[in-house]
Structure formats: structure tokens, C-alpha cells
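What follows is part of the complex, with its chains left where they were.
Residue numbering begins at 1 within each chain, and the chains themselves are lettered A, B and C in the order written.
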């Protein structure tokens, strides 16, 4: 059932050679391939309504439980209808200097007006904003990724200091 | 591959005959069956650490976006380790007098200390508390359901007035 | 913000007194309360299109990895449109004689035709059927729960023997 393996060519600027995979011998990219990451939008949230905005303290104490709020459309409102809405947002944390990211939380926004009488009839809507709580002894970077049901994946990030 | 259908017997007190299925002709319960709902714990959150606590206004205006906070272990702390933690909480809304419930949100708590050096080595933990936002024109009941990775499903509820 | 606690009355037939909570001293049910479980539909899948059907061997060997297929609308097709579709199914396993259930898997069906040109324009649809794999040394009961975006929660179950 699997497609025949396409010809392999080492390329000089693979997207993931930065970061944890810098020295991975196995890192190869096949001709014509493009990772999903090149389909994740990144832009200024002040001008692009899809970009998640991360709000939390810039610096926290080790093991202090702190809140992280992620919202979509802080400056420019995003629609919230049965036909067009934000489906979920996911929060990751990458400790500084480490190789791998941890997923912290994922929030599904599930009600978008659908009802027995048709689209946008229930009056019940989940807004695209959520606050979760976490702790860490390590500084690093928080990443938020969100999914619009028709405009795909978007991401943003925020540094976190510990001390 | 499917098991032979067990003998069917109408029983007099099926658990779900209350609510939307009161008059469902097709409602039958097979001998020896017990619905998943009988495995969902319900107790006073002041004495049972697993019970989710729902906090939101008692009354909201129609179409007003309001916050709903759900937390586990408000009075009695729940552990948060790689071996034992709250996995997720889900929020439902059942409009008064209607037949069906809507899921509003689901929040996964994903980081519980696991790291390359073993259990409880990463220092990164997601706390079992989250705030989501919603709106409705209809009054009804909010239901929170949560999952402990070793003590299963728990639920609680809160009435919501609109006016 | 929390509503004043309603008066508490011990009732004689609380829904969850069967199962793990039979002897729980803390089990009380407040006047007017109805658990989310009473909003979970249960019916014969041959006549009710929402009911998930669980297909797997009736008996497996200890530690044998086996497939479990859950599908909605096996006999009577369920719609799959942007306005009306199955959102997810969740699979639980309750070991015989134990107090708590384990969640085995949850599958989100995410694409339902929504596109930049409007509802049902993308041509991309996720079908409401999935197969996951698991193992256990213990016999017990598999529970499938599914969510229709407008007709709420439904469940079914299947016994699993080990030997």
C-alpha cells in the first residue's frame, strides 16, 4: 500500500537542521518534500487575526504555578460561526538548551452555534481564549499553535525567564 | 468478530430514561450491561479531591462572553506526578428543556514531569485548572467531567441563569 | 462567584451508587441535580444511527495487541456535513471487579467540508470510524462514547474476555 520510496538527496538547508537535529546523521529530505511546518503561519498578531497571543509573566520563580493565557484575535477579531472558527490551541514549552519540546496543554473550542435548526442556531459559542497553569524550574520558550477550521495552523512564541 | 448479541430484556429503571430519552422506543438495556455513566464519580468536592469545581457567574446576560474556571482539588490537593495526575477536563452545557448537551471545551493537561532522565525529572508540570470563555442566550446547566489517569472519571455541575 | 451551595438531601437511588461508589460515604446528590450521564444516550445501534458500534475479538490472549474498531452509523448512515457530524469518539476500558475505568483512546474527526468558499466546499471529510490497538492482561468491558455536534453524547459497550 505504501508508495515507492522517492529518490533521496541530501540538501544543504533542511528546515530542521537548526535545533535538536543539528547533527542527526539520519536527517535527509526527499526531493519535492515540504514539512508541515512550512504550512504553519507566523505573523504579527497586530495585523493578522489568526496569530495566537501568549500572555504570562516575563519571569517566574522556580516551581511557582503561573497562568498562561492564549487568545486569538486580540487586536483584530476572528469570526466565530459554525462555518468559520478557531478549533483549538496548543501550548508547548521548550527548555533553553534542551533538545525536545514538551506539550503543556491543548484546549479545544467546541461549540460554534450548530444546532438542530441548522448552523448558528444554538446561540452557544466557545470563545477562542483560554488560560492554563503550569510550573517549571527551567527557563525557555513557550509556543502557542492554533487551528482555524478554514485557514489552518498559526503559531507564536514568548520567552520565559526563571529566577 | 462481534460477539453474539446477548438476550434483550426491557428493564424498568434504565438509567437514561430520564432526560432526553424518556420516550425512546428503542431504549433497551441488555442483561448484565452497565453504562459508562455508572463509572463516573460524583461527590462533594470539599471531601473528595477528584471532583471538578466549576466557577462562573450565577447569572449572565444573553450573548455576554463570560469566563468559566474549572479546577480539580480546590479544597484537597490532587497529586501531579508522572505516575498520578489529572489528564483532562471537559465542559458541557445542557440548555434547559432541550434534549441534547453541547460540548463547550476540553482542556488537556499534558506535562507531568516526565523527562529523558525518567519520571518526575523535567520540572515541567501542567496544573489541573483552566479557564475558558463562552456565551449563550439560553439558561441551562454546565457540566464538568475530568479524568484522573488512575482513578477514572469524575463530574460536577452548576446551573446558569440568563437575563 | 460560586453559587450558594444548595440544600443537600441523601437520596435513595443515586445513579452512581452502583459500581465503584457503592459504599462511598461522601456520595450525596443535591436537590434538582441530574448528572451528565443522564444526558448520554444509549440505544440499539440497529435502529439509532448515533450509537457507536464496537468491533473487536470477544476473547484475546493476555498481552496480545489487538485492534478495536469503533464506528457510528453502522446500519443507518449518519450525516457528515459542516452543519451536522460526529465530532469524536472515546474508548474506555473498565477491568472486571475494579473500581475505576481507564481511557484507552480518543479520536477526533476533524474535517467536515468547511472551506474558504463556505460550508461543504472543501470536499475533504473525515469519516466517523476509527481503529485503535491495545493490550490488557485483565478481562473487562470496553465502552465507546461519541459526540454528535448537534445531538450530543451516545455510548455503547462490549465485554472482553482474556484467556
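Structural remarks
In the analysis below, contacts are C-beta pairs under 8 Å (C-beta built on N, C-alpha and C of every residue); 3 or more make two chains touch, one makes a residue touch a chain.
Just so it is clear, the structure is predicted and the values come from calculations on it, not from any experiment.
What's in place is 3 chains of the same protein, and the file's complete complex has 4 copies in all.
In this text, only the chains that are shown with their structure count from here on.
Centres computed as Cα averages put subunit B at a distance of 12 Å from subunit C. With centres taken as mean Cα positions, subunit C sits 28 Å from subunit A. We define each chain's centre as the mean of its Cα atoms; on that basis subunit A and subunit B are separated by 25 Å. Shared interface positions of subunit A, defined as residues touching 2 or more other chains, are 110, 116, 122.
Residues 1-3, 13-16, 18-21, 24, 26-29, 33-44, 47-48, 53, 55-58, 87, 92, 94, 99-103, 141, 143, 145, 147-148, 150-153, 155, 157-159 of subunit C are the ones touching subunit B in the complex. Within the complex, the subunit B residues that touch subunit A are 62-63, 65, 93, 95, 100, 102-111, 116, 122-127, 129-138. Taken together, the subunit A residues at the contact with subunit C in this complex read 82-84, 87, 110, 114-116, 118-119, 122, 149-151.
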